[in-house]
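The complex appears here minus one protein chain, its other protein chains still in place.
Showing subunit A:
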């Protein structure tokens, strides 16, 4: 926690951006935080785009929450939190994929089951942090994120996982899109819809585990949902949408890290706030553009009436 003390001393915004950045990046932990944040943001932006399209946000949230007992349990037994996140999230993805889906009413049952298990695992994580007395303030940073103490080793692990996730997604991307939008026709054309659904959940588990390490398990949506929702509000094209989602995720992460460094308030709050701001702006913009387009032929502004 010595970094925190250094922060309290040295971090003051000087209104000279070059100088401020140089000062911030003089700390190796800040450089690692930017590296890890960028890797995680790109993965979350891309995976989140598919998650929002597939309406699997609840599954994404569950996977992230499962990372909490994973991380705190790993710290308790003396393994790095990183490994706990990945092991638990990917295992949970396999469990969710294995639960059989019984038609349309199966969704309700599934969400009740997932909710039950999610609450129990959250409680387990709380127990693990209570048992591990040495983890000062650990619960808060596991749940709401932290950018302190990211090691170079951790950055490499995140990079390796992100590269694997994005490579796998590049291979299955088109059939996954087909299966997400139009499962019946995709199945008739020989796309393995069930297997792709499992593969997607595993990749989502890995992405959620990575994201948790920056935003905390409870704020993963800041990078997993908000940039994707922002991108989808602005464009209905798959390619540009994916790029935009990743770009928004990276931008809010960099902004969040910078502002968190210069203020006493936590990273999770800033990243979420900037992502939320982007989303509100995008929706307002899309709404205004729609209104403008609908209103053009009508002479009276009130006659425009965007639906």
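What we mean here is this: a contact is a pair of C-beta atoms (placed from the backbone, for glycine too) under 8 Å apart; a residue touches a chain by one contact, two chains touch by 3 or more; residues count from 1.
The criterion applied here is as follows: contacts and distances are computed from a predicted model.
Enquirer: Tell me the UniProt protein name of the chain this structure doesn't show, selecting from "N-methylhydantoinase A", "Zinc/manganese transport system ATP-binding protein", "Ni/Fe-hydrogenase cytochrome b subunit" or "MMPL family transporter".
Expert: The chain we cannot see is, by its UniProt record, "Zinc/manganese transport system ATP-binding protein".
Enquirer: Just one of A:23, A:212 or A:232 touches the chain that is missing; which is it?
Expert: The one listed residue touching the chain not shown is A:232.
Enquirer: Taking the entire complex into account, which one of A:138, A:173 or A:277 touches the absent chain?
Expert: In the full complex, the listed residue that touches the missing chain is A:173.
Enquirer: Of A:31, A:148 or A:187, which residue touches the hidden chain?
Expert: A:187
Enquirer: Spell out, residue by residue, where the missing chain touches subunit A.
Expert: Residues in contact with the chain left out: 53, 170-175, 177-178, 181-182, 184-191, 232-233, 235-238, 241.
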